[in-house]
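Data block below; observations after.
We show some of the complex, not the whole, and keep each chain where it was.
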Amino acid sequence: MSLPRVTVWNEFIHETEHDSVRAIYPEGIHGCIRDFLKAAGHDVQTAILIQPEHGLTDEVLDSTDVLIWWGHVAHHKVDDEIVERVWRRVVAGMGLIVLHSGHASKIFRKVCGTPTGFLRWREAGESEVVWTVEPSHPIAKGLGPNFVIPHEEMYGERFNIPAPDELVFLGWFEGGEVFRSGCTWRRGRGKVFYFQPGHETFPIYHQAEIQQVIKNAVLWAAPQDEIQPGTEEVSFTPAPPVMALRDTGFQAVEGLHDKAE
Amino acid sequence: MSLPRVTVWNEFIHETEHDSVRAIYPEGIHGCIRDFLKAAGHDVQTAILIQPEHGLTDEVLDSTDVLIWWGHVAHHKVDDEIVERVWRRVVAGMGLIVLHSGHASKIFRKVCGTPTGFLRWREAGESEVVWTVEPSHPIAKGLGPNFVIPHEEMYGERFNIPAPDELVFLGWFEGGEVFRSGCTWRRGRGKVFYFQPGHETFPIYHQAEIQQVIKNAVLWAAPQDEIQPGTEEVSFTPAPPVMALRDTGFQAVEGLHDKAE
Amino acid sequence: MSLPRVTVWNEFIHETEHDSVRAIYPEGIHGCIRDFLKAAGHDVQTAILIQPEHGLTDEVLDSTDVLIWWGHVAHHKVDDEIVERVWRRVVAGMGLIVLHSGHASKIFRKVCGTPTGFLRWREAGESEVVWTVEPSHPIAKGLGPNFVIPHEEMYGERFNIPAPDELVFLGWFEGGEVFRSGCTWRRGRGKVFYFQPGHETFPIYHQAEIQQVIKNAVLWAAPQDEIQPGTEEVSFTPAPPVMALRDTGFQAVEGLHDKAE
């Protein structure tokens, strides 16, 4: 089985505007993530906000098994039509990994159904300890009971997400807060993972444990079958009975109105 | 403690167009539901599609603890702005009960984050057996192990919903299908219940067990605290540490950009 | 509706052996819990290890809607037969609230199915911050976003429990650890709540927020129907079909062997 093909999306603004961020990520956060996933053997593409269609054309998505999303200050600049397109791919089977400030992105809000922008935050360079709650989860493979991020932006509860299907990691912050830092959900046939670490002013995506989690998550989120967007619509045709149906005395009424969205 | 105040929303189209439906629900499906909830002591309002703002003004929602939703052929006619308004109320604490063909409504798709229109269906007047899976759930109070609906539209799996927080009822259909007929989710501070029975051409909302489930669901879905829309935004202000924070050597950077949606 | 009747069980050893503990809980931890539940209007009994049948006779359990459990150094002295008796009550509908070091008790291990004794711990009098993850949960009623316990024994992940049905509270500890501090599960018809705070050498059960959580939990855990131990056995009799079953050509074979436990 060949490895999942990944597309890394980044709004790519901080890196162009701040020397301090560019010093950490000279080719952008997406460049850093691309590099360690390529080294792990994946086919990796990148896409950024200012490209036509934000770089997320049908052609790009056709060759994407797992999409990674990083955004922060420009969530509102992402076109609703592209968000809808990405969402349709997710529910058809494409994996989605949302990183850090992507919690407030349109695509994450859409798959969650809650105002996921809401959480506590504080930028003070404090340390975070990430704890593994489900050591047997594929996304925790190779990780120990905990690891430390020396400097991180604080994200604290209550994080306004639906209860995750699986809670994999919890985060502890110096100033007294906790966070559900690694969470999974299924949406349609697609798997979604949110991972909290990753502020742009700290070299977090260079840290070995963080890269391990993202590599694990890519393998976990990959679709197990070929993605076939739109094929689920077949269920809208009236279903013939699986077993013989007695004569109910009713005229079967079928397909009078379109139930499709 | 006073009983939750309920608003019953209905697109109210079938009843105006088909004598057969009007014969069953002379005052509309919403009228039937209103009547048995009033008899149970609730303050009940109704609202329909053709009213200004679909009858769901801020004033109406201000006096609504639980909203019940029935729609079928006109989901696309519901204004996106009203859907957004209702959704903001739900995540702030208003209960939401979605009935039958409401599975494809905009509001249910928005809280689920999946294309909930997808399921198998067949109109042949076949019988359904509804089974209680969680007898200790408040929504199952007073119900036995199962009850029979003599004639129902078939809804079959796979129903494209996120895994429910709680699965309360399962449905069995004569022709061979099964369905997750009673499901709950939390979204923000609001509680959501989907209940599958209820086709407009059968007198389902006159059936005692169905009324019992809906009455139970209203009590369960009611907010436990006063609803305060918008107050969660406070979490967007940077959070002072709960515990003393050592000097991290970093300049605290606060509120440089609006994280609000 | 009358308030749930509560029985508070305590192994009652620390209080008899250590002046420092007795100074905090002169009538035992069970006495302290009894008092604030009585003040809230509940009928409350207490029971301790050294009583015959550990005070948990059938008569006592017959008048118990919710059982609260505190134990620490004498889990192994609790008779297996009494554990079995309590477990049968729980699955028949009696609520169970397990406090602090009760995590390693026989009854909690039995309802969990995991070695729940396993967790990190450290006694250093450090502070804990308890965070509300599900503010709309009945057990969180009246609580704010967080509250502080000035001195507590540290309990840290990984806590070897099955993924909770609902995660209500998370705990933060000064030394770097986090904990799933408030968790719920259904078992049979019974509801189970585990609450982590409560070390015997600190006056934790005198703290207002802790008392609020326990009072909320009692209301939540109470059975909604009358408890009828043993009545579920009826399902072992072969079930007649709910709907007419065609002639399958097979001789119906019924009840040849006892499937009961």
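A, B and C are the chain letters, set down in written order, and residue numbers restart from 1 in every chain.
The definition used in the following text is that a residue touches a chain if its C-beta (ideal position, glycine included) is under 8 Å from a C-beta of that chain, and two chains touch if they have at least 3 such contacts.
Since this is a predicted model, take the numbers as computed values, not measurements.
Counting every copy of the one repeated chain, the full complex in this structure comes to 4, with 3 of them shown.
The rule is short, and it goes like this: only the chains that are shown with their structure count from here on.
Ranked by how far their CA centres sit from the centre of chain C, the chains are topped by A. As for how the two copies chain B and chain C face one another, over half of their interface residue numbers coincide.
The centroid of the Cα atoms in chain A and the matching centroid in chain B are 27 Å apart.
Rounded to whole angstrom, the centroid-to-centroid distance between chain A and chain C, based on C-alpha atoms, equals 36 Å.
In terms of their C-alpha centroids, the spacing between chain B and chain C amounts to 32 Å. In chain C, the residues that reach two or more other chains under the touch definition are 129, 134-135, 146, 166, 172. Chain A makes touch with chain C in their complex at residues 129, 131-135, 145-146, 156-158, 163, 166-167, 170-173, 176-178, 180.
On chain B, the positions that touch chain A within their shared complex are 72-73, 75, 91, 101, 104, 109-115, 117-127, 151, 154, 156, 158, 160, 162-163, 165, 174-177, 185-188, 232-233, 235-236, 238-243, 245-246, 248-250, 252-254, 257, 259-261. Note for the complex: chain B touches chain C at residues 93, 127, 129, 134-136, 138, 141, 146, 148, 165-166, 172, 174, 186, 188-191, 223-225, 242-243.
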